[in-house]
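Quick one: the structure is below, and I'll ask about it shortly.
For this view, one protein chain was removed and the others were kept in their places.
Showing subunit A:
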């Protein structure tokens, strides 16, 4: 319990730091959202309109500390203001309408990468030097080191455009209305394949290598030798004795990755025009939409911290050694 409380204190400080940075960083960026909008609209907007827009958006010219205080207050009440690039939609609504798709994409890709990656890692370490162990890690590291953007475009071109196996964009076919029916869900699934597959391809190597390396160290432990000496089935030794203990670092990584699910799919969403928050973040940064930027950062920060906190708690249960301090 003391461990959890101590950790909670740490998380609160981390949270405060990140929301403060979140407040300051956009304000240090040059320009302001209205002149950005003006220069984007080029000749479509009259300069007289800019002051009106500033007033309309409620861009504040109060002293920084006053803005900061009301900002911190708003963070705790969940009031994130009104988006500028999507004015007059509230930030919470903009994020709320998109985050489901991001979670679906990110979680699917993460689960596949973690499960398959760890499994491959276990098998590779168990048959150390075997065909799986010698071929797969270099291959996956090779694929994983491609610039992601390039890989995604390549996959899109090959499987989408040339072969026509998968849809090219969006979360479901245009013209469909979301509903819980088999045709709609399978349509969503088919739209998920390419974006998820590309994320899995670049991340799976890390999971596999991590698991393989810890597993190799674990397999060298005395209790494994003893288990073998007792004549237990190899499968049982592999999973119950070795993999179970080698899993701890993966759990930590999983917690971190879970947090990044929200913001991590940015490039994927841009390439596949997937309607998630990642693209919105890019859009918000380009349009200097402070409220939306802050809302998304806040969501990501909260997700990372909460996921880590939960993993910390689970970790204590998994590994009693962390408690003994």
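As a working rule, a residue touches a chain if its C-beta (ideal position, glycine included) is under 8 Å from a C-beta of that chain, and two chains touch if they have at least 3 such contacts; residues count from 1.
We adopt the following convention: contacts and distances are computed from a predicted model.
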Chain not displayed: protein name in its UniProt record ("Aspartate carbamoyltransferase", "L-lactate dehydrogenase complex protein LldG", "Cytochrome c oxidase subunit 1" or "Peptide/nickel transport system substrate-binding protein"): "Peptide/nickel transport system substrate-binding protein"
Residue of A:103, A:132, A:232 or A:318 in touch with the missing chain, whole complex considered: A:318
Listed residues A:85, A:203 or A:218, member touching the removed chain: A:85
Residue touching the undisplayed chain, where the options are A:8, A:29, A:69 or A:256: A:29
Contact residue for the chain not shown (choose from A:140, A:171, A:202 or A:219): A:171
Missing-partner contacts on subunit A, residue numbers: 29-32, 35-39, 41-53, 56, 82, 85-89, 94, 97-98, 108, 111-112, 115-116, 119, 153, 156, 161, 164-175, 177-178, 183, 186-187, 189-193, 196, 239-240, 244, 247, 269-273, 275, 279-280, 282-283, 286, 288, 314, 317-318
